[in-house]
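Structure first, then comments.
Complex shown without one protein chain; remaining protein chains in place.
Per-chain residue numbering starts at 1, and chain names A and B are given in the order in which the chains are listed.
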Amino acid sequence: MWLDPRNPQLNKNGELHHLLSLDGLPADVMRQILDAAESFVGVTQRDVKKVPLLRGKSVFNIFFENSTRTRTTFEIAAKRLSADVINLAIAQSSTSKGESVLDTVANLAAMQADMFVVRHAASGAPYLIAKHVGPDIHVINAGDGRHQHPTQGLLDVFTIRHYKKDFTQLRVAIIGDILHSRVARSQIHALTTLGCPEIRVIGPRTLIPSDIKSLGVQVYEDLREGLKDVDVVSTLRLQNERMKGSLLASGQEFYKYYGITDEALAVAKPDAIVLHPGPMNRGVEIDSSVADGTQSVILPQVSFGIAIRMAVMSIVAGNWRG
Amino acid sequence: MWLDPRNPQLNKNGELHHLLSLDGLPADVMRQILDAAESFVGVTQRDVKKVPLLRGKSVFNIFFENSTRTRTTFEIAAKRLSADVINLAIAQSSTSKGESVLDTVANLAAMQADMFVVRHAASGAPYLIAKHVGPDIHVINAGDGRHQHPTQGLLDVFTIRHYKKDFTQLRVAIIGDILHSRVARSQIHALTTLGCPEIRVIGPRTLIPSDIKSLGVQVYEDLREGLKDVDVVSTLRLQNERMKGSLLASGQEFYKYYGITDEALAVAKPDAIVLHPGPMNRGVEIDSSVADGTQSVILPQVSFGIAIRMAVMSIVAGNWRG
Partner (left out) sequence: MWLDPRNPQLNKNGELHHLLSLDGLPADVMRQILDAAESFVGVTQRDVKKVPLLRGKSVFNIFFENSTRTRTTFEIAAKRLSADVINLAIAQSSTSKGESVLDTVANLAAMQADMFVVRHAASGAPYLIAKHVGPDIHVINAGDGRHQHPTQGLLDVFTIRHYKKDFTQLRVAIIGDILHSRVARSQIHALTTLGCPEIRVIGPRTLIPSDIKSLGVQVYEDLREGLKDVDVVSTLRLQNERMKGSLLASGQEFYKYYGITDEALAVAKPDAIVLHPGPMNRGVEIDSSVADGTQSVILPQVSFGIAIRMAVMSIVAGNWRG
């Protein structure tokens, strides 16, 4: 299987073969995914929420790191495409018998798998796996360390497009732990690719990577300055382990300076929308009145996430005719 | 969605929308479930044990408390209705990330779920969830703390009706740990609703709630007195934790006074049937010769339990035309 060595998720016709990262994903491929997802939003609102696009295909959810929430979204997406789904929590299994990740994966591939949805704590693990599987198997990155979580980034831009239509006039703010967030990284890549002219990152200096400006974003330490006149407020989940570490005094301390409250949101545009990848820490990164308020699109993000995963699976399998 | 505030499992037409409790479930709705289950007994005896009543529907088994046995019955029932089933053991997942139950459930609902089968250690949790989901989602209580386990109660009365036909002439004895048993509570509600004139509870004083007589039942401390001339002997599972506690000396001690042996059963009517919700502690609440004897209907209860769950799911989904 010839894959572009600089971008091993595309085949020689420039079509999506794996989904590993939004970094380097061309705008037309990204738009193809968003357009396909649009049609799947319709399917999930039907009475019979099923299409036969992956009938007779075997999708393996290979989770080296536990994440019930993410696994569930891929499982339901695959089942609505009529695939057979196998869930594998590998931490509890073969690798404990001393087998390497590549042997485990080669073994599963030999079962005539069609698709691997991979989550792993190590950055780059899905790349390594994609490099070693045969041409009939498609790999989807469901989160690798701090690196990427591309379907999350795609559902975020899908949500933004749904409410704001045009990226070329948008001002987007991403708030919180930029340093450890694969969500932030995926969003920045996706928004830039789709032509968003102004992306701001907001957070305490300890949680902003020093080289972030190279991605073309603006850095704000002050929340209200950063939120001024933005169209999109993208909050990030603050990992508990960070709150206990030396990078941050406490969740309450973070909330005081960076929590999205009604009052903070008031400096954004009146029709600004608020995103959060979930699960939320209410009272840490976001106030309940905002999370449950009229500007919140947090639950629509979840719904759109199913459609995005259905779109990605159909496209890599070559079964999408848009 | 308008639901009767006094009985939030019924819609404005008095139809079953959620199944939360047998307490307050009208007799006609209860009979509708039993009649539907009758037809599903036929389906489960066919060669192809599948009907398309829930095709394209997504059923989420949300188990905040582990119970392989109960989860399996709902999973097999949903699959035989052709639903897509997602199993979620939530204790191991998001709530450990500090997310509230309602946020977890709102998130799953946003995945276009059609049905939540909920088990939770806290009484009332399924009510709380039912109150917060949208009108397209149906909640089925699969056991909440000591409170209710309505499908168990329904399969018990289904089994009794199957063997005894008419409730209005029956004498039923429930034996064991009435205090901690949601099974006992569900049975009493169901039997009373269906017109059973005489319900007896039998057990040591420490395991009988002091206010039980308000439910219209008779209390017996002596097993043989209580079993005299009954048509139905409903044994309860004795939780291990009770046996170790101060309420009860030991399993052997319990067996000596309240264990159902052939000799104890001899005082009931000759054609009395014996029920047990499982899993059994042989030699504690029941003797093996009774459990495996001709009067035992313990395994038929399990079979009927699948039919009952298929009936409840079809009815709440609005796909049952009886």
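We adopt the following convention: a residue touches a chain if its C-beta (ideal position, glycine included) is under 8 Å from a C-beta of that chain, and two chains touch if they have at least 3 such contacts.
Quantities reported herein were computed from a predicted structural model and do not represent experimental measurements.
Colleague: Write down which of A:45, A:112 or A:206 is the residue touching the left-out chain.
Modeller: Answer from the full complex: A:112 touches the omitted chain.
Colleague: For the chain left off this view, which of B:134, B:197, B:216 or B:278 is in contact with it?
Modeller: B:278
Colleague: Can you work out which residue in A:99, A:198, A:253 or A:292 touches the chain that's missing from view?
Modeller: A:99
Colleague: If I consider the whole complex, including the chain that's not displayed, which of B:46, B:131, B:205 or B:256 touches that chain?
Modeller: Considering the complete complex, B:46 is the one touching the chain left out.
Colleague: Which residues does subunit B use to touch the chain missing from this display?
Modeller: Within subunit B, the residues touching the omitted chain are 44-50, 66-69, 72-73, 75-76, 79-80, 240, 278-282, 299-300, 302-303, 305-306.
Colleague: Counting contacts across the full complex, list the positions on subunit A that touch the omitted chain.
Modeller: 55-58, 84, 86, 88-90, 92-94, 97-100, 103-104, 106-112
Keep this in mind: only the chains that are shown with their structure count from here on.
Colleague: Indicate the whole-number Å distance between the mean C-alpha point of subunit A and the mean C-alpha point of subunit B.
Modeller: For subunit A versus subunit B, the centre distance works out to 41 Å.
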